[in-house]
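First, the structure itself, so that you have it in front of you.
Here the complex is missing one protein chain, while the rest keep their positions.
Chain nomenclature is as follows: A and B, assigned in order of appearance, with residue numbering initiated at 1 for each chain independently.
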Amino acid sequence: MDWASLAFYLIATVCVLSAAGVVISPNPVHSAIFLILCFLNIAATFVLLGAEFLAVAQVIVYTGAILVLLLFVLMLVDTEKLPDFHTGQPVQRVVGLILGLILLLEIGAAIVARSIEGQPGSASRAEVEAVGGNTQALGRVLYDDNLLAFISVSLVLTVAVIGAIVLALPDRVRGTNKQRGTGTINLGHPVGADGTPLALPQVRGEAPIPPMAPGTLRPVGADRRIVMVSDPDTYNTVGQHEEPLPDLGDDDASRRSLAGRQGEGTR
Amino acid sequence: MMEVGLNHFLMLSAILFIIGLMGVLVRRNLIIIFMCVELMTNAVNLTLVAFAWSLNSIDGQAFALFIIAVAAAEAVIGLAIIIALSRRAHTIDVGDVRTLRD
Partner (left out) sequence: MVENPLWVALIVGAVLMFITLTGMAYMTWFERKVLARFQDRLGPTRTGPFGLMQPLADAVKLLGKEDLVPASADKWVFLLAPIIIFMTAIVGVSVIPFGGEISIFGFELNLFAADVNVGALVILALGSVGVYGIILGAFASANRFSLLGGLRAAAQVISYEMVLALSLVGVFMLAGSLSLREILVAQQDNLVFDVFGLSISLPNWFILSQPIAFVVYIIAAVAETNRAPFDLPEAESELVAGFHTEYSGFRFSLYFLGEYINMIVISLFAATLFLGGTDGPFAQDIWGLGVLYLLAKAVLFLFFYVWLRATLPRFRFDQLMGIAWKVLLPIALLNVLFTAFVRLISNGEITVPGWAWLIVAGVAIGALLLSLAGERTRSDHSRPAAQAGD
């Protein structure tokens, strides 16, 4: 048995085990790490199949960008509300397993009994080396034969970026707010220990700063914030109200939730 | 152990596809379902590249590269939808997101 076969069996084993880990692991971040491992092994398989450029493209794009995005989303989504792994009916899991095994047997039978042959192409190892390597051969195919598809894919990517930015904007930023202009940050009038507004020292040449009347909407202290309410259909701002900031307490519960203990069951 | 041929690679990608499929059916967390969909896409990529290798064609690799690029676009939009959904519905359990159904 030569090195390629040994490498293939090793890589395939790790690949399948890590894919199983993605599905079985209760913690989403552990699932993501198993998926990273799986993708790296798939990239190694690509190298075994002689597609080196595709292997590095897989690592850079899939492992290095898409999964990083996934991890960002996992960490920024509120983890207290993640559903429990075991709230699904157990019968669902058994049925899923059986269906999966049956489908696997069917696909296996189809693979072994394969009778439709494809058309062999013109890119054997020697011809690819003559062009200059895998990258050069792939470049010729992409830019000479499939140029239109290539440019369309770049358009798709641009539109996807714009769409994602629009979808993921926080509600406060979206919508027109005609009341807020550019310029000064209004921190509200400082109050003394007894709650009455303090008299601010007057800067020479400027008018004295009057204390604000109660009831005007602006941030009154460090424990409140203004939230803009936007209409979900048109994304226009339809009002604003004050609400107290959530309490980032120091007790175990909040520390655990913010630390990302995303248990889908109880820990 | 035999020499590694096309069937081995196809079986590997079939197993990965089935594992991804079972993950989509069984799990309830939206993000993990998304990960399993990506796993299935990669299994298909592996099939394409395996055929390209066995038939001495480079078109399979070009197609797989397009799939990677479009999957990146799909991942970006899918995750943006998940973020927007988690903000409004405050949950990412697929069982709870049923406003269209009701």
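Just so it is clear, a residue touches a chain if its C-beta (ideal position, glycine included) is under 8 Å from a C-beta of that chain, and two chains touch if they have at least 3 such contacts.
A quick note: this is a predicted structure, and the numbers were derived from the prediction, not measured.
Chemist: Which of the displayed chains are touched by the chain that has been omitted?
Modeler: Computed over the complete complex, the missing chain touches A.
Chemist: Check the options A:Val29, A:Leu99 or A:Ala149 and report the residue that touches the missing chain.
Modeler: Answering carefully, the residue with contact to the hidden chain is A:Val29.
Chemist: Consider the whole complex, including the chain that is not shown, and state which of A:Ile60, A:Leu97, A:Val112 or A:Val227 touches that chain.
Modeler: Considering the complete complex, A:Ile60 is the one touching the chain left out.
Chemist: Pick out the residues on chain A that sit against the missing chain.
Modeler: Against the left-out chain, chain A lists 3, 27, 29-30, 33, 36, 40, 52-53, 55-57, 59-60, 63-65, 68, 71-72, 75-76, 129, 132-136, 168-170, 173, 182-183, 248, 252, 255-256, 258-261.
The definition used in the following text is that only the chains that are shown with their structure count from here on.
Chemist: Can you compute the centre-to-centre distance for chain A and chain B, using the mean CA position of each chain? Integer Å is fine.
Modeler: 15
Chemist: Going by the contact rule set out above, which residues of chain A touch chain B in the complex?
Modeler: 1, 4-5, 8-9, 12, 15-16, 19-20, 22-23, 28, 31-32, 35, 38-39, 42, 45-46, 49-51, 53-54, 57-58, 61-62, 65-66, 69-70, 73-74, 76-78, 81-83, 85, 87-88, 92-93, 96-97, 99-101, 103-104, 107-108, 111-112, 114, 118-124, 128, 134, 137-138, 141-142, 145-146, 149-150, 153, 156-157, 159-161, 163-165, 167-168, 170-171, 232, 264
Chemist: Residues of chain B touching chain A in their complex?
Modeler: Against chain A, chain B makes touches at 1-4, 7-12, 14-23, 25-29, 31-32, 34-36, 38-39, 42, 45-46, 49-53, 55-59, 61-62, 64-66, 68-77, 79-84, 86-88, 90-93, 95-96.
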